[in-house]
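Single-structure report; data block below.
All protein chains of the complex are present and in place, except for one that has been dropped.
== subunit A ==
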Amino acid sequence: MIKAILIFNNHGKPRLIRFYQYFAEDMQQQIIRETFHLVSKRDDNVCNFLEGGSLIGGSDYKLIYRHYATLYFVFCVDSSESELGILDLIQVFVETLDKCFENVCELDLIFHMDKVHYILQEVVMGGMVLETNMNEIVAQVEVQNRMEKSEGGLSAAPARAVSAVKNMNLPEIPRNINIGDINIKVPSLSPF
């Protein structure tokens, strides 16, 4: 079972937190901090699995993570999950994000945190892998989006506002995110 999915950036700022097992609020924050601490000090050329740490579920607990440019995607799982399987699931998830957001970058995750949650809901449900087929996930998300569009044209306005904010010069957020072999660039924009 997947116990938790954590996404944070290189500075440990959480971008998406999803727990599939209950932990009290402060415990959650401690798990995030500790996980970041463990993951961030590892080089890129070491293995993507981490064991130890007795935070979640004692010894039957493993961290499987991938590092994309500015973001860490960490899945906390127990022994019933396959290590390499989860590793590729992360890739599927990120590729799906990329498809849904068209060149995903950290800002998308920040400003559309809710949407990322919806996409994740189609991949993992209650700690179980629900769907691993990217097209299927995208299709499900799109069905929901269509419902959003039909609900009112107003949603267009905030979207524009977001893209405006997104284009502003934000400190410490780099401009491209590297998803495996797909290199996505956020179009470079002149700062304000």
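Simple rule for what comes next: a contact is a pair of C-beta atoms (placed from the backbone, for glycine too) under 8 Å apart; a residue touches a chain by one contact, two chains touch by 3 or more; residues count from 1.
Throughout what follows, contacts and distances are computed from a predicted model.
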From "AP-4 complex subunit epsilon", "AAA+ ATPase domain-containing protein", "3' exoribonuclease family, domain 1-domain-containing protein" or "Ribosomal RNA-processing protein 42", the hidden chain's UniProt protein name: "AP-4 complex subunit epsilon"
Residues from subunit A at the interface with the omitted partner, ascending: 14, 16-18, 20, 22, 25-26, 28-29, 32, 38, 42-43, 45-54, 59, 80, 82-85, 87-89, 92, 110-111, 113-114, 117-118, 121, 125-126, 128-133, 135-136, 140, 143-144, 147-148, 151, 157-158, 160-165, 168, 170-173, 192
